[in-house]
Structure formats: C-alpha cells, structure tokens
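Attaching a single structure in structure tokens format; questions to follow.
Here the complex is missing a single protein chain, while all its other protein chains stay put.
To keep things simple, chains are lettered A, B and C as they appear, and every chain counts its residues starting from 1.
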Amino acid sequence: MSLRLFESLATTELLAEVFSDASLLASMLRFEVALARAEARVGVIPVAAADRIADAAVVDAFDPAAIARVARASGTIAIPLVERLTARVRAANPDGATFVHWGATSQDVSDTALVLCLVRARRILVADHERLASALRRLSDQHAGSVMLARTLLQPAPPITFGLKVAGWFGAVSRGGARVDSAFNDACVLQFGGASGTLAALGAHGLTVAEELARELELTNPDAPWHAHRDRLASLAGACGVYTGTLGKIARDVALLMQHEVGEVAEPGGASSTMPHKRNPAGCAIALAAAIRVPGLVSTFLSGMPQEHERGVGGWHAEAATIAAIVQATGAALAALADAIEALSVDAGRMRANIAATRGMVFAERAMTLLAPELGRDVASRLIARALDVTRREGHNFVETLAADAEVAAVLAHADLSSLGTPEAYLGAAEQLRRRLMNIERG
Amino acid sequence: MSLRLFESLATTELLAEVFSDASLLASMLRFEVALARAEARVGVIPVAAADRIADAAVVDAFDPAAIARVARASGTIAIPLVERLTARVRAANPDGATFVHWGATSQDVSDTALVLCLVRARRILVADHERLASALRRLSDQHAGSVMLARTLLQPAPPITFGLKVAGWFGAVSRGGARVDSAFNDACVLQFGGASGTLAALGAHGLTVAEELARELELTNPDAPWHAHRDRLASLAGACGVYTGTLGKIARDVALLMQHEVGEVAEPGGASSTMPHKRNPAGCAIALAAAIRVPGLVSTFLSGMPQEHERGVGGWHAEAATIAAIVQATGAALAALADAIEALSVDAGRMRANIAATRGMVFAERAMTLLAPELGRDVASRLIARALDVTRREGHNFVETLAADAEVAAVLAHADLSSLGTPEAYLGAAEQLRRRLMNIERG
Amino acid sequence: MSLRLFESLATTELLAEVFSDASLLASMLRFEVALARAEARVGVIPVAAADRIADAAVVDAFDPAAIARVARASGTIAIPLVERLTARVRAANPDGATFVHWGATSQDVSDTALVLCLVRARRILVADHERLASALRRLSDQHAGSVMLARTLLQPAPPITFGLKVAGWFGAVSRGGARVDSAFNDACVLQFGGASGTLAALGAHGLTVAEELARELELTNPDAPWHAHRDRLASLAGACGVYTGTLGKIARDVALLMQHEVGEVAEPGGASSTMPHKRNPAGCAIALAAAIRVPGLVSTFLSGMPQEHERGVGGWHAEAATIAAIVQATGAALAALADAIEALSVDAGRMRANIAATRGMVFAERAMTLLAPELGRDVASRLIARALDVTRREGHNFVETLAADAEVAAVLAHADLSSLGTPEAYLGAAEQLRRRLMNIERG
Partner (left out) sequence: MSLRLFESLATTELLAEVFSDASLLASMLRFEVALARAEARVGVIPVAAADRIADAAVVDAFDPAAIARVARASGTIAIPLVERLTARVRAANPDGATFVHWGATSQDVSDTALVLCLVRARRILVADHERLASALRRLSDQHAGSVMLARTLLQPAPPITFGLKVAGWFGAVSRGGARVDSAFNDACVLQFGGASGTLAALGAHGLTVAEELARELELTNPDAPWHAHRDRLASLAGACGVYTGTLGKIARDVALLMQHEVGEVAEPGGASSTMPHKRNPAGCAIALAAAIRVPGLVSTFLSGMPQEHERGVGGWHAEAATIAAIVQATGAALAALADAIEALSVDAGRMRANIAATRGMVFAERAMTLLAPELGRDVASRLIARALDVTRREGHNFVETLAADAEVAAVLAHADLSSLGTPEAYLGAAEQLRRRLMNIERG
C-alpha cells in the first residue's frame, strides 16, 4: 500500500499509487533507460551500453529506504539512484557503467520523473472531472424547474431554480477543468539540460539527444531546459488551487443544503462512530479539506520560485512533496465530489417548503419593483417596511399583509398581488442563464 | 496622495491611484450611471431618471470616511454609496431617486467596480512588462558571448553565457506576462445579476439590460452572473503569483551577482543611511518583497473561494483588499525590476575572472566526459578525484594538474587538454538555446 | 482619513489611524528625537544638537508622498526621512545637522517606529478583547440552561446548552487573547544596533545609549539588536493568526445559527441594498474575512524570515505592509465580533424547537447507551436502526416508536423511556464543563 493513514483523506488509492515509491523509481529508471537509448541512437554512447542499462533498470532492485537515506545527505534522490543503477550495470558489464546518466544532471532525472508521474495523474483527474461534469449536467437538467431559495450571506433571497444553481457549479467546474488541462499541457515537458543547462557534456549532439529523449518519453521538448524556472509547474499548482476552490464551494453548498434544518439535498455520506441516527457529508468534508489545504500548498510552491541561479538551494527541494500533495488533494476532492453528486438525493418539496417558510418576506424586493414606480421609492419603502413589521410581529404572511393594505391595493392590480408570492413568477432569466451555463463546453 | 507609507514598497504611484478611494468611487458611480443609461435605453426606467442619476454621480460629493464607516456596519461599501447617491438624486428630483441602482444588488456594483479598476491596472502592468521584456532582450543580445559561471546550489558549475542566463529570464517573463494577460481577459467581465443572480427585478428585460450595460462599460458580458463563483479572479491572482515568482527569481539572481565578492552585475540601487560606501540592490529588494508577499495573498484568495450559496459570508468580504494588494505588488515588482534591468551594469571581465578563480576545477565534469569513454568511468573518476585533491591542497590549477598526469596524457590528445579549461569550448548548445528562448514571443 | 475604501472591512478607524502616514512619521521622528536625547545625555552628541533635532521633528513638515517616492528608489523610508530631518536641522543650525541619526542605521528607526505603532495598536486590541470576553461571559451565564442541538459535520447531535457553547468560545478567546498579549510583550522591544548590529559608531557608549534610548521610548531593551532575526514579530503574527482563527470560528457559528432555517440567534447585522426583508450577519462577515485573510499574511511573514546575513534583501522589505495588515485585520475582527456578541439576540425557544424537530432521533445514541448493556451492542443496534427506519419513513417520533417496541419495553424501565427524549436529561457534564471553561481567567 502506498497511501498513509495520516493522509487517507488527502488522496485516493489510484493517485497514491502514482506518487508511490515504486512509481517514482519506475519513472526515474524510465528516464535513464530512455536517455541511454536516445544517446545510443544518436551515436553518443554504445548501443550495448544502452541495452545493459535497460536490463539493469528493474524497480524491485532498488531499495527506497536506502535511497531516501542517501538523499537526505546529498539533497537529491537522483544521486543514490544513479549510483545504484551504475553499480548494477557495472556488475553485469563494466563498460556499460561508464554511460549511465551520461550527460545528464540530477535535476534532469528528478524533474522529468516528476513530469512522468504528473502525466499519469492527469489521466485520473480527467476521468473524475468528466464524471463530475456529467453528473452535474444531468442534475441541472432534472431540476430546471425545481424552485428553491437563493441565499445570500446565508439569508433567504428571492428564488432561483436548483437547476440554475447546479448550472453555476457546472460552469465553474468546466472552467476549472479546462484551466487544469491547459496547465498540464504546459507543465508536462521534458527536463534535460545537463549540469549547467547547456548540454555541454554532449558536445554537438545535445539538442538531437534531447529531441530523441522527448520522443522516447512521449513528452514535449520545450524551447530550453527550465532548471530554475519553475513557472510551468507553478501554473499547474495554481490551476489546481483554483479548481479545488470551486470544488470546495460546491461541497460547502451541498453540506449546507444537507443540514437537518434545511434538508434540501443529501449525499450518501458516512455513518457516525457513536450516533446511529447520523448521515454525515463525508464527501463534502473531503472536498472542503482539499479546498482548505491546497491554497497553502500553492503558496508554498510560489514561495519557492525565486530559485538561485541555475539550480536553487531549498526552493527546488521544497517542490516534490508540495506538488504531489496538490495534485493528490485535487484528485481526492474530485473523486469525493463526483461520488457525492452522482448519488445526490434532492428533495424538491422541501425546497419549495423552505421558500414558503419565509412567509412571503423573500418577495419584498419584488413588491418594491412593483410599488416604487407607482408610488416612488420612499413611499414604497415605508409601506413594505410596515408590512414586514406586521408580518414578523404577528406571524402573518407578507403577501397577504401587503395586499390588505389599502394604499397598496389602490395601485397594484389584483393579478400582480396574487402572484406576488409565486416563486415561478419571479425567476427572471433563470432558465436562460442556466442554458447558457450548460452550453459552456459546446460554445 | 493615495499611497500609504506602510506600503510604500508595495505599490507604485500609478497603481496606488488606481486603487485609491477616488478611483473606486468613480468606478462605482460609473457603474450606476451606466446601469441607469442602459435601463433607460431599454425602457425599464425613464430617461430623465437616468439623466438625474448621471448628474448626481460626482465623485467629490461622496465622503470616503463616511462610506467606510457604514460599510463596516453593513458589510459592503455599496450600500452607503447607493444611499448617498439616492439622496443626491432625490434632492434634485424625487422621481429619479426611485430608479437609482434599479434591479441591481450590492455585489453587482462592487464587483464591476473592482473589474473597472483592474482594467486600468492592467494597462500599467502591460507597459512595465514590455519595458522589462525589451530590456532583457537587449541585454541578452549584448552578452551572447559573455561567458560566466553557472551556479547550482550556489556552487560553481560549468560555464554558460550571460546571454543565455538572461534569455532564461526573458523566456519566463514572456510566459508570465502572457498568462497574466490571458487571466485579465477572463477576469475583466461584467457582474450583473440582481439580488439572486436571476435579474428577476427586471422582468423580461434582464438579459437585454445586461448586454447594454456591458457595452456601456466596455466590458465583456459573461454567460451568467458569477456572484459566488470567483474562479476568474482567482486565476488572475494565481497568474500574478506565478509571474511575481519569476520576477523574484530574477531579482534574487541579480542581488546575488551584485554581491561584492561576486561583482558581476550592479543595479543602480540605493544608498545607505549610514554607510557612504554602499550601493544597495533596492530594486531587487522590492521585487523580492513582492515575490514573498504575493504567494500568501494568492493563498488567501484561494482560501476564500468556497463561498456559501449565492453570496458568501466572509469569503467575498476578504477579496477586495487581497486582489488590490496582489495586483499592486505585481506591478511594484515589475516597475522596480524594469528599472533595475534597464540600468544594469555588467562586468564581463569579472565574470570571466570568476571562472578562472575556480582554478579549472569547474571543468572536472568535462574532463570526465573526455576520459571516461577512454578509461571507463571508474578509472576516470579516480584520476580526476586525485587531480582535484592535489589542486585543492596545493593551490594549483586543475587543468594543468590533470595534464601533468601521465595516465591522462596517455589517452587525451594535446588539443583536448589545452582547451579543457577554455570556457568557450564547453558551452554546448548555449547559443542555440538562447536563440530559441528569445524567439518565444515570435514563435 | 487614513483608511482606504478598498480596505474598509479590513481595519477600524482607530487602527487605520495607528498605521497612517502621520502616525508612522511621528513614530520615526520620536525615535530620532529620543536617540538624540539619549546620546546627549550620555555625552555622545552636544545637547544643543539634540534640542535642534527635537525642534525640527515636526510631522507636518514631512511630505509622505515625497518620502514614499524616494523610498522606492532606496528601499527604505528611513533614508528620505533622515535626509529631510537633516535638512531641516541644517537650516536652523548647521552643527546640529551632523548629529541627526547619529550611530543609527535605517533599520533601527524603521523597526523601532513599527514597534511604537504596535504598542499603540495593542491597547486598541486589548480593549476590544475585554469587551468581547465580558460579553461572552454574560451570554454564557444567561444561557447556562438553554438547551440546543449540538451539531457535528452540520448534522444534529445530542443536546448541549448554549451556555456551554459560548463557554467554549470564551475559553478559546481567553487563550487567544493571552497568547497575543504575551507575543506583544516579546515583540515590543527596541531595535538599535547601528550599521552592522555592533553599535560600533558609538565607540564605548553603544550599550549605554541603547539603555537610555529604550528608557526614553518606554520600550524593553533586548539582549541584542535583532536586525535579521524576525522571530519575535513572527510570533506576534502567528498569535494574531491563531486568535483570528478562533474569532472566525465563532463568527461562522453565529452566521450558521442565524440562518433563517435555524433561527437561533441574530446579530444586529446590516441591511441589503436591494432586499428590504434582510438582516445580514455583517459583523460575522468581517470576522470571517479576517480569518480568511490572516493565515495567508502569517504565511507571508514566516516566508520572509530567512533573511540574508545582517539585513535581508526582500524578506525585510515585505514585512511592514504584512504586519500592519495582520494587526488591523485582527482588530477589525475583534471589534466586529464584540459588537455582534454584545448585541446578540438569542431565541431559546427556537433552540428547543430545533431539537424537537429531529423527532427524537438525536437521542438514538442515548438509546444505545441504555439498551446495549442490557441486550448487547448488536441487538441494540438492530432495534435502534429499525426504530429509526420507521421514524424516518412514517414521520413518527423516534422515542415513541422505540417505546412501542416490545423487545425494548422488556428491558427498559418506563422512567428511562419517558425521559429518553428530554434534552435536560442527557446533558452529561455540560454545566460542570461550562463552569470550568468560564473560570479559565481566574484559574
């Protein structure tokens, strides 16, 4: 198992595997093998050496604990890995050992291995993103006509539809996913520059080897090595941060709607260790936890960007744990929220009942739009305030109270008054906006 | 003056003006006037009302201190502004007062006013970005042939050219500027949704008014109001964070190169209050300060994203100060670094001397690339380690020491040995990479 | 007015004044005057010079805009301030000008002026802290017997008292205030070290001048200058962060309890610009905004700590704006929350009604504690799950459903069953814990 209990809510099984020791070692070895093959093809090293390196690059032959120990002394896991690989090649073929890691620097293998892990993680994130987006699309379509309270500053506001609310979630999820996707495109590029970023150890063959290496690894070859310029990874971190913020917003909405006192939706949720009656918003908790954790991690990544000269002291060393945590948290939030939304139960009756429970007061704004043009804002304000007072004090219904007011009745048609408290009559452009939001991906 | 001394290094005069009280009030009033005009054009309110609103919307008639005081009680500056505007219209024309802020909500005016300020800030950032990019381009071209030490983990590494180093800066600056630009495009959109985001108070005219309002303000009209979905602004914050990280990286490099012991470049810098001999990297200090401040501010913005339902409690309220600080810090860094780079003095002789001061040891890697294919990595390593030991112990030159070694001389041609310590002979693809980086904007 | 609209929710009038230009200039001039007086007393400079410096140190004679402009060129506001002060002294008395800022460095005046501002801010924070703590104490005592739902993961849990809930707030507020207080004690110390922190320019008199200067400014004189060691200020930032987190927790609780669907408490709050019926949790919004902003600001402060050698490049320059923002945000949260709690209205009836609305299901845990010892956990679980199912499906009351179960009635006494749904009968140690928490300050 590659996931730790202390982080059980911070990743998923699939993502934990991507950032496991086995996966990282495999990625580093894949780099070294691809490098040797590329160099052999270009004629920089003997083909036989490349073959021996490929033979020796067997994940199970590498002891993560020993590598980690040396890494803390040397500041990088690349050095012990290369040493161990060299020793294995030497044991089989002393000549081949000469050409292990030929022309490369520690950062080439570390960064490219990280990128290879990111490529794998990306597929997992995309799958859960699509699952979430589909579930939101279905949910919005199903509830295009389900009226509910809008809530601003957690207080009731004039009605919307649940379909529109979900369409808002969908729009933000679509934008968020697109940004992450684009950032992965930019970030998933080869790192290969040798000691100083000039590929000098490869003489005239540097750029050709780089091209071959990129092809071998199915990565884009960027314009130049990016050793101390971490902006592409930083942008990926930022895009994950923005997306996770959106996932957290949705999770918070769901958790609030799931309160017993609100009761409008419920995710399948989890049980309690002690309270038999409870159903907890466990999926929302995981998504919100990610939305709380990722901003600080993004901040860390950005803080580490001012890296000294051609390879930094500390800034670079802070990255691996950080970007792995960011991507896993994003994926954990996506998976948990996709599960929650796919299985969300919605109580449209309770939504309507919660509007009714405001006893019409939520339509006070509407009353203002009807009365003010007739009576002027000041008179209208006075009449509405008076009706609200009476409504609150005596537990009446605002619409009826208002209708009973002679001053109001004198200027408002019966039809207007009778529909004043009808949610469907005060939805404005809700459905048009919902459709515009749902078309985002197609438009 | 709109800049405060406590933040004198955190902004520029131009940007401080953009985020000043006068500028914010003007933006809010511009929204209210444009709203009234759009509504009058669509026929939702009387043209005369729109005219009276425009007459009353005079920045100087609004007292920022009084507005701030009420804002703390109501949670938004929109409420006191609208009240004051209404009072001014009422004084001139009681009927007009009815139609101030008609159909809009506080967040519509606050968010759109923020966007209007961002549009202005963007122009300032773009101008300094272009100034910086041009200066970097010139500098890189001038020093395409100036050899210098690469430095990894602050230790000497095989040579690069200063032209390549600057091209790396240029590449990251170009990418950073492009990301900020794209994020401004996405973020600078109209906010207009009314109380619940449905434009219900405008009946059937909501979407038409929105179109007119966007045209009036020269802003894009998005697919829907974005009240509690803050991802577009968050992306802008993130892009500023990544860009500022790059500016901080360049500033750190310059400050390090400017150390007395290194002495390779100097920015014009600032004096000391007490030490007559000093020239401080003041521009770098401002850029680095921004690179330290912005990550935490980005984190704040992302943290505030999970906003409740249709308008959040706290998350939204944390944004204005945060985004204003981010944009100003980015601009302060840009301006300071553009000044520093434009006036940077470069000492190419000192660069070469610093290579020489490593007494050839920085070419040990090159020696390895020459010896290992002949002798195998293990023998080569032993010979080089021995020569390095002698060099260190006796203060010799590594290249000469190595050349004096009979085992080495037996396998290496005289030409190879004599050029082993020549920086120009070990630059690899430096110039090709430099050209690729400098073409980024054209490619 | 020293507060800006973009930050109107991020400070208070009193705190904005403390961090205003006038206040900062006054603090810097106070340092320069005190330094001159201390040096004159020790005999390092002429008494007449000290008098002339005191005469010239008139806040209004200094133009903040001009100082800020030079600050951006020199990296510090100290240099233009000292230059201007020197010019003013020189105009009156050329000899006196020699001794302005004698033996001090820019950082001495900047840091000590910051500390003097912090001393003033502290008093404001303490006053609001005491106001909040008193209000919480009263509230807890008043509602020692008001039963309400506990809520875990936003779902109903067995009852607590509102008195206990408020006592929990009080406990955390007391600990938070105590930590901030202690951190202010540590942080509010003199900075005085001269160019390199050795006071060398004062020859043998350095330590004596430092003692006199500290006395003059009523500040503690620390063991040594702390130029690049920022841990004391960082601890203050951290303590403010922890305290603001607690204030945010209370604000979130109040805002949630204030939801229309919950309706258990209400802060006086603010109006809406468009919805006449609304009362917004404006105080909570301000406190929560601070709780969202301060963590990122604390992160910034900590990130800036690794400052180079005896004075850093950038790390130090990032601090002033950051610490000022942290202290103001903390104070804004405190003031807003103290206002909200002092005027909080509590609906104990609604609290009890919300328990009742769970139809007894919230006592399922209690049923388990009664049944399990008799029947074993497995049988008890089955019976309770069955009763919960029936309760949910048929809209019954859980306690009655359970009591109607023959298996249950066989083992549970009538008395236990009849009190099963009585909140007061299942409060455990609530009142004892409440008293322990309320005694924190006395204990």
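Everything that follows uses one rule, which is that a contact is a pair of C-beta atoms (placed from the backbone, for glycine too) under 8 Å apart; a residue touches a chain by one contact, two chains touch by 3 or more.
Note that this is a predicted model, so its numbers are computed, not measured.
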Residue, one of A:Ala282, A:Ala380, A:Val408 or A:Leu437, that touches the chain absent here:
A:Ala282
Of the residues listed, C:Leu85, C:Ala251, C:Val265 or C:Ala285, which one is in contact with the missing chain?
C:Ala251
Full-complex contact with the absent chain, from A:Pro156, A:Gly177, A:Gly304 or A:Gly428:
A:Gly304
Contact with the hidden chain only, please: which chain A residues?
1-10, 12-13, 19-21, 24-25, 64-65, 67-69, 71-79, 82, 101, 104-106, 194-195, 201, 248, 251-252, 255, 270-275, 280-282, 284-293, 295-300, 303-304, 313-318, 320-322, 324-325, 332, 336
Counting contacts across the full complex, list the positions on chain C that touch the omitted chain.
75, 86, 90, 94-95, 97-98, 100, 103, 105, 150-154, 157-160, 164-165, 167-168, 171-172, 175-176, 179, 194-203, 206-207, 223-225, 227-232, 234-235, 238-239, 241-246, 248-249, 251-253, 256, 288, 291-292, 294-296, 298-303, 305-313, 365-366, 369, 372-373, 376-378, 380, 426-430, 432-433, 436-437, 439-440, 443
Against the hidden chain, chain B presents residues 151-158, 255-256, 258-262, 272, 274-282, 285, 295-296, 299, 303, 354, 357-358, 361-362, 364-365, 367-368, 381, 384-385, 388, 398
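In the analysis below, only the chains that are shown with their structure count from here on.
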Per the C-alpha means, the centres of chain B and chain C lie apart by a whole-Å value of 30
Rounded to a whole Å, what is the gap between the Cα centroids of chain A and chain B?
23
For chain A, give me the residues that contact two or more of the other chains.
151-154, 157-158, 256, 295-296, 299, 303, 365
